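Got a structure for you, written out below as structure tokens; questions coming shortly.
Note that this complex is displayed minus one protein chain, with the remaining chains in position.
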Amino acid sequence: MKIGFIGLGIMGSRMAMNLLKNVTELNVYNRTKSKADELLEQGAVWNESPAKLAKDCDVVFTMLSTPKAVGEVAFGEDGFVEQMKKGALWLDCSTVNPSFSRMVADSVLKQNKRFMDAPVAGSLKPAENGELVFLVGGEPTDFDEIRYLLEYMGKAIHHLGSVGKGSSAKMVVNSMLGQAMVAFSEAIALGKSLDLDNDKLFEILIGGPLTAPFIGLKEEKLKNSEYSPEFPLKWMHKDLNLAAWSAYENNCVLPALNAGKEIYSGAKANGMGDLDMSAVYDYMINKLNNKQ
Amino acid sequence: MKIGFIGLGIMGSRMAMNLLKNVTELNVYNRTKSKADELLEQGAVWNESPAKLAKDCDVVFTMLSTPKAVGEVAFGEDGFVEQMKKGALWLDCSTVNPSFSRMVADSVLKQNKRFMDAPVAGSLKPAENGELVFLVGGEPTDFDEIRYLLEYMGKAIHHLGSVGKGSSAKMVVNSMLGQAMVAFSEAIALGKSLDLDNDKLFEILIGGPLTAPFIGLKEEKLKNSEYSPEFPLKWMHKDLNLAAWSAYENNCVLPALNAGKEIYSGAKANGMGDLDMSAVYDYMINKLNNKQ
Amino acid sequence: MKIGFIGLGIMGSRMAMNLLKNVTELNVYNRTKSKADELLEQGAVWNESPAKLAKDCDVVFTMLSTPKAVGEVAFGEDGFVEQMKKGALWLDCSTVNPSFSRMVADSVLKQNKRFMDAPVAGSLKPAENGELVFLVGGEPTDFDEIRYLLEYMGKAIHHLGSVGKGSSAKMVVNSMLGQAMVAFSEAIALGKSLDLDNDKLFEILIGGPLTAPFIGLKEEKLKNSEYSPEFPLKWMHKDLNLAAWSAYENNCVLPALNAGKEIYSGAKANGMGDLDMSAVYDYMINKLNNKQ
Partner (left out) sequence: MKIGFIGLGIMGSRMAMNLLKNVTELNVYNRTKSKADELLEQGAVWNESPAKLAKDCDVVFTMLSTPKAVGEVAFGEDGFVEQMKKGALWLDCSTVNPSFSRMVADSVLKQNKRFMDAPVAGSLKPAENGELVFLVGGEPTDFDEIRYLLEYMGKAIHHLGSVGKGSSAKMVVNSMLGQAMVAFSEAIALGKSLDLDNDKLFEILIGGPLTAPFIGLKEEKLKNSEYSPEFPLKWMHKDLNLAAWSAYENNCVLPALNAGKEIYSGAKANGMGDLDMSAVYDYMINKLNNKQ
């Protein structure tokens, strides 16, 4: 079975590396070739375009940034879907909205190829360690067929139902991520305005029952204003926006999520889009609240 | 040293019980006497009014529901503060806003009595088990003097600075509590609207890095729509309102907290004020989103 | 010049009627034919499909409900754009987001046909009276060519720039509409909770400097809980959602608009989508605030 991987950013490069360690051949493509260097050194095979990569592969993974990027790579000029073999399977690990996944699936199926949405929960470190959580939508037989591949990259593989359900679950998961970070940021901003000691607040909150555990992993970075991107803030904003859109499409009322979305929007509008999503903490305290 | 305890509700009764086990005499008072029954059986001494209780005690604890209730019991007709002995110490464990704590402290000090704000994090079970977290504001010498009493009721005792700092930290802590519950409720509402299986979502989220651990303790209750109050929703709403007010007083911008506050407000306006604060989950899914 | 009009709903039927009075021949199409009855009686020419209509016309107007509806009628199976004559001009009066208008324009131009976005401000009555406000994006020469047609339907015709700018201005205008209605609804809800007399509040606010004048036109209806749709609430919600999406695409932070959007979302989720957008007043007072 020939496997291809398109999209070697922060997440994709680590995922591909874990695949590479476990399969006999891995075909890769990325818009910026240099990002593939390490993979190529380790034996991955470079392809000049998504279309060329797709021609040979039985399974194609994509890990791209936005629905728009997925649409262009898949169906734009020289899009790869047309080049896929009949019956070949495309697994899209990108975070997109479920109605987009379903629309994509419809187009793919019409060409007698197969599609699954398989986005992941987890950022840089879990990607590196093969400890991602896969949220998968698609046919059960397809799922059974490729599950072992996902296990090379993830520690938990959830099959949530038909196509779109992986993306649906991803919307849910990332809304938790975004809102937990906002809740913590506002809590500390409030504490600061009340003249409480930051370190003391961190001590009380982090590791406690009220704080999402992932905040603990960011503790040192928050304290040191280190915001090198593990998960860029602009994608967090994008995901909350897709979640809000999906909520609209499905008649779901989410006042707090929309409020949170606008906070990330403000951080992005103030130049923080390429920092880690945890920089919303910095935005909340130093810009919105101007407590420098 | 004679100790008194005023306010024997869900929390106060458990806290008083843990005190009672460790001190030689505990004086108690509650507006509804029947709530003191168990304590009296175990040897607590009943007092006919807060004022009578205060007359004899060296240390008075209060655990009341709102700033207004504290104000009335302390300074209203037959208020207890006037009856306190010179030098006696009042520890207010109620959740109130820090400017209120400071205002109270000013009045108490003018009468040559002492005051500390000592609200607690934790609900029914931790109160029962003596595992509360105390957030204390006040003079270091006062703190040293009564710390051992707090240890009978709590597993962690934080001294955060001068008077008001305990209440300040409580605002921060309860904002985390309220917002974490909202984030989870909205996430599940979104998932439901996207036709995901509830149990599967609970499995993915609860115990994971993105979910505040206390949600796990509520899992079965949420699944069974059991909302008997451990921490009544109306007090959660009250606390977010006090946090918003404190933010106003200190020039702090909190868009998401205010959005969350209005969700609890909606739940309360729809008759859920006396249910557990986790009933906001029910409100979000069945009322606001009307997904019954 | 042969003119066609597709989409004869609340707005479209009135706009077409005003066109019909002024042009020698008007070709019409609507999914539900019965809605064309009055127009046909007055001499409009029925067409069996958008495609058939488009074949003959030099100018095609569309007035449809959503971007999705526009996409299907224009580019779906038997879509009309392919049938348009080279050089023919499509004026889309539907309320859609500007990036959608631009995407549509690109497709139309590739086929050597012309496109303008020309959404309108104003609801049923202004549509009936030919007093709409047109917000137009497109080539100046195209604008000059068809301006007289718009004047049959509108009292003010604004050319705002290139394609997409009409839709852009419509996003702005409808955000004002939606938010003004929310502001008034919340103000009255607050007044009611403070036990003020409703009629007195209406007297103070309506016609005053703080209240958008259109609220005055709805006064009697609001007082009588009459919500027959002049502009259905679900489209108000749709438009705020498109505005929020456009804001996202252009890095614009809109916390209040997003809060307002979720209020309409709640009204829709509670079964009010087909009522007039002013029913958000009823939702605010009777459901969200439960003050029946």
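Which chain is which? They are A, B and C, in the order written, and residues in each are numbered from 1.
The criterion applied here is as follows: a contact is a pair of C-beta atoms (placed from the backbone, for glycine too) under 8 Å apart; a residue touches a chain by one contact, two chains touch by 3 or more.
Just so it is clear, the model here is predicted, and its values are computed rather than measured.
Using the touch definition up top, pick the residue from C:M171, C:M236 or C:L275 that touches the left-out chain.
Only one listed residue reaches the unshown chain, and that is C:M171.
Looking at A:V28, A:A105 or A:L288, which makes contact with the chain not pictured?
Residue touching the chain left out of view: A:L288.
Who touches the missing chain here, C:P50, C:G154, C:G260 or C:G273?
Answering carefully, the residue with contact to the hidden chain is C:G260.
Touching the missing chain, which residues of chain C?
Per the touch rule, chain C residues meeting the hidden chain are 98, 121, 133, 135, 158, 160-161, 165, 168-169, 171-173, 175-177, 179-180, 182-184, 186-197, 200-201, 203-205, 208-214, 217, 243, 246-247, 250-260, 262-263, 288-289.
What is the set of chain A residues that contact the non-displayed chain in the whole complex?
255, 259, 266, 269-271, 288-290
Please identify, in ascending order, the residues of chain B that touch the omitted chain?
237, 241, 244-245, 247-248, 251-255, 258-259, 261-262, 265-266, 268-269
We adopt the following convention: only the chains that are shown with their structure count from here on.
At the chain B/chain C interface, shared numbers over all numbers used: above half (same) or below half (different)?
Comparing the two copies, chain B and chain C contact each other through largely the same residue numbers, since over half are shared.
State the pair of chains with the top count of C-beta pairs in contact.
Top of the contact-pair ranking: A-B.
If you average the CA atoms of chain A and of chain C, how far apart do the two points sit, in angstrom?
Their C-alpha centroids are separated by 36 Å.
Can you compute the centre-to-centre distance for chain A and chain B, using the mean CA position of each chain? Integer Å is fine.
About 38 Å separates the centre of chain A from that of chain B.
For chain B and chain C, let me know how many angstrom lie between their CA-based centres, rounded off.
50
For chain B, jot down the residues that touch at least 2 other chains.
255, 259, 288-289, in rising order.
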